[in-house]
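Notes follow once the structure below has been shown.
Only a single protein chain was left out; the remaining protein chains are all shown in position.
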Amino acid sequence: MNPLDILYGAAGAWLAAAVAGLLAGSWRPGLRACCGLSALAGAAAAAAGGWSLVYGNTPVVAPGPATIAGGPLQLQMTSLAGVFVALLGIVAVALALYVPRYHEPSRGTGVYLAACNLALLACLAVLAAGGMVTFLVAWETMSLACYLIILRHPRSGETARGAFWFLALSEIGFLLIVAAFVILSAKTHATELDMMAARGHLVPGGWRAAAYLLALAGFGFKAGLVPLHVWLPEAHPVAPADGSAFLSGVVVKLGAYGIVLFAFRLVPVAGPWPGLVTMGAGAASAAIGILYALAERDIKRFLAYSTIENTGIIVTAFGAAMVFRAYHQLALSAFLLIAGLYHVANHGCYKTLLFLEAGVVEHATGTRDMDRLGGLVHRLPRSAVIAFVGTLGIAALPPLNGFVSEWLIFQGLFQGFRTGSHLTAILIVLAAATLGLTGGLAIYAFVRGFGIPFLGMPRTRQAAAARETGQPVAGPALLAVACVALAVGAPVMLAALSRTARTVTGTSLGPLLLPGKLTVIPAHADFSAFSPTYLTIFLVAACAVPVLVYLAGRPRAGSVSVPVWDGGMVSFRPRMQYSAMTFSAPTRVTFDALYRPSVSVRRASDDDPAGRSGPVHYEAQVTPVFERYLYRPVVRAVEWLADVIRPLQSGDVNLYLLYVFLVILLAYLLGAV
Amino acid sequence: MPLWFARGLRRGVVTTRYPARPDESAAWLPTPPAFRSRQLTRDVADRMVAVCPATALRRRDDTLIFDVGACTACGRCAETAPDAVAPSGEFELAATARSALIKEIPIRGGGR
Amino acid sequence: MTPTHLPIPASLSRAAATSEQLVERLNALGGLEVRDGGATRGTVTVRTLGETLEAATHVVAGAPGARLADMFAGGSGPTGSGVSPGDRVSPRASRAADNGGDAPTLRLVWALESGYLLTETEIHGDRYPALSDIAPAAFVEECEIYEQFGIRPATGKPLNRLMLPPHAGPDFPRMRHRPARPPEEVHAPHTVGGQAFEFPFGPVRQVGVESLYYGLVTSGEEVVDVYLFTWHKHRGLEWRLRGTTPREGLFFAERAEGLSAVAVGWAVAAAAEAALGSTPPPAAARTRAVALELERLYNHAAAMAALCQATGLTVGQSAAEIALERLLRVNAASFGHRYLFGVIEPGGASRAPDAEVLRRDLPAAYGELRRAADALLSTNSFVDRLEACGILTAEQARRLGLVGPVARATGMATDSRLNAGGPPDGNPYAGHLVTAVTADGGDALARFQVMLGEAAESVRLIGEFLDAGTEAKSAPLPPGGGRGLGWAESSRGEVLAWVALDQDGRITRARLRPGSVRNWRGFDDACRSQNVFTDIPIIEASFWLTAAGLAR
Partner (left out) sequence: MNPGRDEAEAARRLRDTISTQFGRSLHIRTLDTGSCAVCEQEIRLLTAPHYDLHRLGFFFTPAPRHADLLLVTGPMIRAFDVAARKTYEAMPGPKVVVATGACALGGVYPKDPFVHGNAGEVLPVDVWIPGCPPSPLALLHGLGVAVGRLAEMTPGLTFIADSAAGGGEA
């Protein structure tokens, strides 16, 4: 028995759930059954993933006569994939708990849930693929299923646009990945991943680099590396909340999985620069992602940009791990790999949580615009607490899990001096500095992301009317528990991940952990150490101190409580609160060159300076630099090309006969040569 | 800043010693009127009541009721009856009870 | 700083021509120059028709040098239909009189190069042409006229809330009782949309300043717009003045804007005198002028102290306050009141300055001011904060009808002391060289420099007036009724007053327009001119306005 055996069960359950969804249509019990099956599958996958962390890699199997795209279906469960499978399982369970309350059964719900389960299954297949063809087929299936998920409400133009961005960029990425696989396969004469890895030394240096860069770009489209990220802020807002949670929580992570797969398993070392390129791309994505997040008012777009930032952090860690490996700092390399994988798990949990809560907010208020929300903490108290846990996590504030993984990444990057190369050391430190900036901005962004919708006074009537009854709580709550567990249980998690790192890199990080003392040491004992568990306990205890002080020093005499001093105004109004955009105005001013904001002010007095101060309206639109200056020319070129070749398709039979003739002629000529 | 420091030193102290010592600038302040009971007649009192813009004056029989609190020291009563009114010179008028500011002045100048 | 010398005789002849030409053009539009008892004395009065009001406004607004100084409505018709001889109205009854039946008369006061031109139009119905589209300066008054009389511009553009408190019901006293429409229909919705928010400030603000509410609409860094509320200072002074005699009314008028007590008092007294065709004795007029210049002087010192406070320069503030206190003591020693209340009375002046005290103490007190100012101008941290802060252009000043140092700092040489309209005897400035000090920066520094230049002028003028002789003397007001326009130049700019007196010499309608009313409108624009939060106290100090004057 090995983890794969459990995964067969999970896959079967997901397949059954997909079929159940298709059959159920909008019949509520049927949909519930579908969700139940999905949850079951998720639990199984989580168990299998966790187990494979400990178990190590299984051999490649080709179960029975099953074939896929003309080749054998090759499956394998690796320890590396185990991390992702476990995350996939937890997310699947949370989604299954969330969906029945979120989706009111209606036309298309069944198909949507079928697509969701198919996508989960495809993700599992990607992770469990032991061969190239299996991997590629699963990957493409996943993309198409995700396309269907995004298209849940296809009537709106925005949805179609978002889904199209996703599909178009996915397909370009897919082609690049195919190319990368074809190069490796051709040079190693293998299709099994294990075999490819074993014969990696056969690949010449130039081809190695080409294959890796193709894979980096191909997976970068999925992972959302800048400038390949544009589908995220387009597709996430239009998908249903659980769909966007799945996209950000799992699908984007598979991009990171692909990069690790190529970087550490399939393509052998080709000097330090592939690592440096990866690290640079990651750092740039992190900084640009969070800066764009700060300019967003739509909660889901905001979260999508934050996803770009987080995958940037993850990819930076992986890139730095590659660099250290190239300089034979194997311990540090393994350490950064662990840190990156840890961040994968963390981000999968809290970003899924936050997207689910964004869905709750949208459901309760009918809007995703932060400037139309406010005061939700009083109206959605449980959701607010859960979202707060997620926010602490994603803002990388202790004692939550985001802090642990980011701290580990920083500790790894700070040891860049151990590479021995000054230039590399400087570049690594630069990456660390960029991540430092990103971390600071992330706290700022999430103070805003939580504070504006949840705190203060409701800015609109809809926000004031929000109610929590009927809103899904269990799913996000599960993820909040997972976040806390990932923080408190960090030493255990790290112990498990260090096994993964050993199977991937072959390096054992013996003294990394002192599980008895619950302390973590980043690769080298002379650098630093910390204990997330003790930190959590200490911080929680520290919170008690002011309470105790207050209780001890409470005035004995009676006290009077009066409202906040407001300058004698009649009353505070919601318009007197910081809005989302004014809160981030300092960054907008500082990073003016990136945002290139176009400001439009409308005062009632604009037609004449007569001091008429009626309703005031102020907008600062951020220029979408990448869309406008990178993609729009490409799109224009494609359109131009289409125009040029349109005459070929005239619809005239004689012309087509001429084409056939010319082709045959060409074939003969080539054959003759 | 050194410029200002030097200026301050050269300027010296201008601060009043009040309330420890009287301040000479108080002599120029407008102050509420003091009424000469003997020069007041009902007629004079009525004329003063009529011109008082602050409604600080009232007459009740043979008593002129003067509300120091309402008085703006405009001096119109003194213009009306220069013999009966003189500035009191009193500026330390603050009181803890509003009623303490209402004075009753007997009209003693004959009851024509 | 470029002093512009405008010798009065020259401008007199030029302006007279302008005024005549305008009257001719207005007559062509069906206007009628009024010369009889129905006219407003102290100015040229033209009666225009409701149908041609818009065209007439275009004509005058387009004339070079014409500036809309005021616009107001009155309950009584232009021929004095509200006043009939022998119809004795008790003050209280007159105050509470419901004039709702009368067609209100709209009066526009235009300041020409010399003299004022007043047009009056009877408005039937509750709409009149939107004059603020022609002369943007009229906007404040459009709001006020709506609140007080219930008539509004025809375009239906939203109006601002000015004096009526939000909770004012239909029986809240107004100049003309008329049930209020739901205000949200008429008043501009007070909202902030998009990505800005309103930074609330007030009404209870710093220590020792007036209550005033600012809503600073900001995008986080820049000031996008300013909402200004002063309705919680509205004391209904124009309403109070009805049914009073000019002498009684003056008591309240002085308290409309206590820091311009002399200027407002003078304007009201001059209006009453003009209405009744009397002139104050020249020596009494010079007394008024001495008081007015003293008032301007201490206000400039107070503005200087406020500027220092706003820029955080405490030593400078102390130096300015020493000068201010000494000037106030000079006031008290010479006129018997630190703020010169009660100096003006209709027909003349009730108190004469102690010339000896003035000659002895004023130069020393002014020297204090001058030295403090010199030190301030050589303090970079102070000057740098003022420079390019709250910039207004001459074009803005002209469109918004700004007055006083604010307008003069943009290069406009407007000063009502140069205005030689009205009876020459009553104008103590005739025959003296009056200099309109101007600057051309339009910023806080320019305003400060204008104030300093004017302070020097004031001291010189006081000396000249004292040499010419001053006296506390009044020419008793003749009996009868009439209408008159009066004006005076306060430290904040031109103060206008218009009164209509019935046959008993009681006020049936009084209009007070302190300089603050005009200049607060420029405050919005000055705040918006790419300023940050911390500049706003500086702008406020450099304008040196009062909320009391705006809300009255």
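The chains carry the letters A, B and C, assigned in the order they are written, with residues numbered from 1 in each.
Here, contacts are C-beta pairs under 8 Å (C-beta built on N, C-alpha and C of every residue); 3 or more make two chains touch, one makes a residue touch a chain.
Small disclaimer: the values here were computed from a predicted structure and weren't measured.
**Q** In the full assembly, spell out which visible chains the left-out chain is touching.
**A** A, B, C
**Q** Of C:R41, C:H232, C:R247 or C:R528, which sits in contact with the chain we cannot see?
**A** Touching the chain that is not displayed is residue C:H232.
**Q** Among C:L49, C:V209, C:L377 or C:A394, which one is in touch with the chain left out?
**A** Selected residue, touching the omitted chain: C:V209.
**Q** Decide which residue listed in C:L53, C:A196, C:L418 or C:A547 touches the omitted chain of the complex.
**A** With C:L53, C:A196, C:L418 or C:A547 as choices, the missing chain is touched by C:A547.
**Q** Per the definition of touch given earlier, which of C:E257, C:E494 or C:D535 contacts the omitted chain?
**A** If we include the chain that is not displayed, C:E257 is the one touching it.
**Q** Over the whole complex, note the residues of subunit B touching the chain we left out.
**A** 14-16, 18-23, 25-26, 29, 32, 54-56, 67-74, 89-98, 101
**Q** Touching residues of subunit A against the unshown chain: what are they?
**A** 557-560, 562-563, 565-570
**Q** Spell out the interface residues on subunit C facing the chain that's missing from view.
**A** Contact residues on subunit C toward the absent chain are 165, 167-168, 171-173, 203-211, 231-236, 239-240, 251-252, 254-259, 261, 302, 305, 318, 321-322, 324-325, 328, 338-339, 341, 546-549.
As a working rule, only the chains that are shown with their structure count from here on.
**Q** Roughly how many whole angstrom separate the Cα centroids of subunit A and subunit B?
**A** Centre-to-centre distance between subunit A and subunit B: 81 Å.
**Q** Roughly how many whole angstrom separate the Cα centroids of subunit A and subunit C?
**A** 65
**Q** Could you list the positions in subunit A whose residues touch two or more of the other chains?
**A** Residue numbers touching two or more other chains: none in subunit A.
**Q** Residue numbers of subunit A touching subunit C in their complex, please.
**A** 297, 371, 566-570, 572-573, 575-586, 588-589, 599, 601-605, 608-620
**Q** Can you name the residues of subunit C that touch subunit A in the complex?
**A** 132-133, 136-140, 157-158, 160, 166, 188-205, 211, 213, 215, 217-221, 224-228, 396, 399-400, 521, 524-525
**Q** Which of the residues in subunit B come into contact with subunit C in the complex?
**A** Interface residues on the subunit B side: 1, 3-5, 7-8, 11, 14, 25, 28-30, 53-54, 72, 74-76, 79.
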